[in-house]
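Excluded from the complex is one protein chain; the other protein chains are retained at their positions.
Moving on to chain A:
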Amino acid sequence: MAQITLKNLAHSYYPNATKESDFALKQMDHVWKDGGAYALLGSSGCGKTTLLNIISGLLRPSQGRVLFGDRDVTDAETSERNIAQVFQFPVVYDTMTVRDNLAFPLRNRGMDPKYIAERVQAIAQMIGMEDRLSRKAQGLTADAKQKISLGRGMVREDVNAILFDEPLTVIDPHMKWELRTQLKKLHRDFGHTMIYVTHDQTEALTFADKVVVMYDGRVVQMGTPEELFETPAHTFVGYFIGSPGMNLFNAKIEGNRAHLQGASVSLGAAYGPLSGRTQIGIRPEYVTLSRGEGLPCRIRRVEDVGRHRLIRAEVAGQPISIVAPEGMEIGADLTHAAFAPGKINVYADDWRVTGGAA
């Protein structure tokens, strides 16, 4: 096991990439700590899978180095890196039995048959397939096949890292929950470095200690779920994390105040002069409807989503989402929306700016 360092890394699928837009993965430096449970979150096509394949050695980066501990493995074969990877769609060896499928990675490495048998048994128990070990993998359902793929990924104990590429896409919801719990347990028991790619924020937030958000070939933020929620470093993080995402308003920032169309709010921190497009962001959870306090607001629609109510409204000519507690009376007298002080983030050209003392 080792810490995985990406140095100056970038990748393009074109042989002679020059423009920045040619790169699927923009230049980055990143460290994955040994034993960490990471979730790699981002929309489709943002470079998550590319990054994963570079770490496992299925893809050679067009520039930069990959280090395992102190060892440079940029040019090392996948087999030398000793990495396990589980893919989005189930990969099973159809003609083999479930048992042989699980044993395959161990047999290829010439492990002791007794040890293999033990490991296979343990993994079969974990994925709940003990009763089907002697069955051929061909003809199993998609989620059973994916469980075998997961099992093959977890069967080796000595791996440097286990990479999961949206592994639960084809699994049905209640099994998803169970397998995620199993993965979490596996991580606690063995302490492998785990990187879990997903575009489902719930999956990311429940699985990982650290969530890495990627956008357009870049890592835009790495942090705990709480950090991502409270202080999104990029407007994409604000929009992607949370349900619904962060409210963003175009605003002019002057000192500790933001001027919206015909209104202004206090920011709770002071900002120097900012260039580019400036915006303020506030989570729907930190906006409260009031009878006169805050900005004038027009309610458009109220949606009941179970534990709370979601209000779609308009503030300063721009749409806003507000989370209101269940049971709160929403009447025509609620004409204003107040922003919780200190919960407003300021963005210049989509990147967060930290303010000084107010």
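Operating definition for what follows: contacts are C-beta pairs under 8 Å (C-beta built on N, C-alpha and C of every residue); 3 or more make two chains touch, one makes a residue touch a chain; residues count from 1.
Note that contacts and distances are computed from a predicted model.
Undergrad: Looking at UniProt, which of "RNA polymerase sigma factor", "Cell division protein FtsL", "Sugar ABC transporter permease" or "Response regulator" names the chain that isn't shown?
TA: Looking only at the record, the undisplayed chain corresponds to "Sugar ABC transporter permease".
Undergrad: Tell me which of A:N8, A:S79 or A:T181 is the one touching the absent chain.
TA: A:S79
Undergrad: Among A:T18, A:S44 or A:N108, single out the residue that touches the unshown chain.
TA: Among A:T18, A:S44 or A:N108, only A:N108 touches the chain that is not shown.
Undergrad: Among A:T95, A:T181 or A:T224, which one touches the chain that has been omitted from the display?
TA: Final answer for the missing-chain contact: A:T95.
Undergrad: In the full complex, which residues of chain A touch the absent chain?
TA: Per the touch rule, chain A residues meeting the hidden chain are 53, 56-58, 77-79, 83-85, 87-89, 91, 93-96, 104-105, 108-109, 138-139, 149, 152-153.
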